[in-house]
Each structure stands twice: as structure tokens, then as C-alpha cells.
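Every protein chain of the complex appears in place save one, which is left out.
Moving on, here comes chain A:
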Amino acid sequence: MRSGVEQMIEFNQVTKKYRSQAALNDFSLTLPHGKIIGLVGENGSGKSTVLKLISGLISPTKGSVTVDGEPATRKISSRVSYLSELDAYYTFYTVGETVDYYKSLYSDFNQSKAEEILDYMKLDRSKKVKDLSKGNRGRLKIAVTLAREVPVILMDEPLSGLDPMVRDSIVKGLLSFMDYEKQTLIITTHEIKEIEPILDMVVLIKDGTLLKVEEVEELRIEQNVSIVEWMKQVYQDGGMGK
């Protein structure tokens, strides 16, 4: 495990409302640099909202979100690579054209790394995106997201809808293709058991409020519990801060 000390992503008393519905409520959180962080919680707890706020795709109703001190607006995309939970792509492209498009857009896009990931994911460059299986579309999303050399990578449910074999290979791929020294990965997933081995830190959210933040190593060694067991425990206790 790596030690991250530099404060990087900061939520300062953030409330996010969709119409009258609050997705996040007075949410404050500071995430350090250089870690793999799992964002966990029930459906509708606000996980995707947290990632969208960091990526600048939505703005807080109240409070502020910053990445390295810079407000998270659309412009933050130069520092943040975001993988959406949505199964939406430019279907008129082939796999190779999708990679070329990302290469043209982002100066931080590492083409050789992208090719390496495509090979690892066994994706055919010449295949049309619209003809790919859901699993392969998911792999392509991961490939173009990981190939960017940015400080922050956000992945919203990257394992959703994939079979166990693919999930396992993707989790291993995350380890292989991330730059631990320079990058932070924040990942939301319901497949907690599968990503648990690679997580440094876990953030638990419920109903738009932060329940608890914990170092995974501490859970394993000191409390001797898995993340799922810890989640159940915190939910039962009602979760009291960090």
C-alpha cells in the first residue's frame, strides 16, 4: 500500500439538489493524492453525484468542490478522466477511431498505453462500437479512461453488467495500467468484494451524507473485517463521522 498525504479533492459543505430532491446534503470530504478509493453505498446514496461533481459535469447547489484548489467546473476535464455509468458511446466509430478521437482531444492521452490496454482487453481495433457486446463496450470505456495521464481518474460502476471473468480481468488491468505515484482512482461499484483487494481507502455514503471514511488496511489488519462486513456494521450503528 502507498501512503498519500497531499490533500487533493475537497468537498466543502456541499449540497446538491436535483429539483427539490437532495442528492448530497452538507457533504464535506477531503480525499488524498495517490490512492485507489472505493466509494460505496446503497443505490441512490449519492455516489454518482460525487463523481459528477468532481468531474465538473454538475455544480453544487451549495458549497464548493475543488481539485488541487481549482474549482471543479467543465475545465477540470484537463485533470480528471471520467468514466460514466451510462452505456453511451459514439457508435459510428470503430474501436480504433474511438481511441484516435480521444487522442485528438486530450494532450495527456497516451496512445501506446491505449493500444496496450486494447490488447490486454482483447478488443479488435477495426470493430464498430455499435457491434461490440456490452462487456466489450465497457472494456473500451475503461481503456480510453485509463489511457489518459491525469492526476484523477473517476470510474462510475465500471464493472456493472460484466461477467465475473471479465470483472476479474478488469480489476487486474486497473492495477497494471495505473500510475500509482501520480494518479488517484476513485471508483464506485456494487461489486465490492472484487475490488476490495486493490482499494487503499473506502468512503461510505448513505442518503447523500457521508457515513464514514476508512483505510482498507486498517479494516483488514486491526478490525479484521471485510468492507462489506464493515458497511453492514456502520449502517447498523448509523455511522458517526470518520
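Quick note on the criterion: a residue touches a chain if its C-beta (ideal position, glycine included) is under 8 Å from a C-beta of that chain, and two chains touch if they have at least 3 such contacts; residues count from 1.
As a working rule, contacts and distances are computed from a predicted model.
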> According to its UniProt entry, is the unseen chain "ATP/GTP-binding protein", "Nitrate reductase", "LrgB family protein" or "ABC transporter permease"?
Replying inline: "ABC transporter permease"
> In the full complex, which of A:52, A:139, A:167 or A:212 touches the chain missing from this view?
Replying inline: A:52
> Which residues does chain A use to touch the chain missing from this display?
Replying inline: 18-19, 52, 55, 57-59, 73-75, 77-78, 82, 84, 86, 88-90, 92-93, 101, 103-107
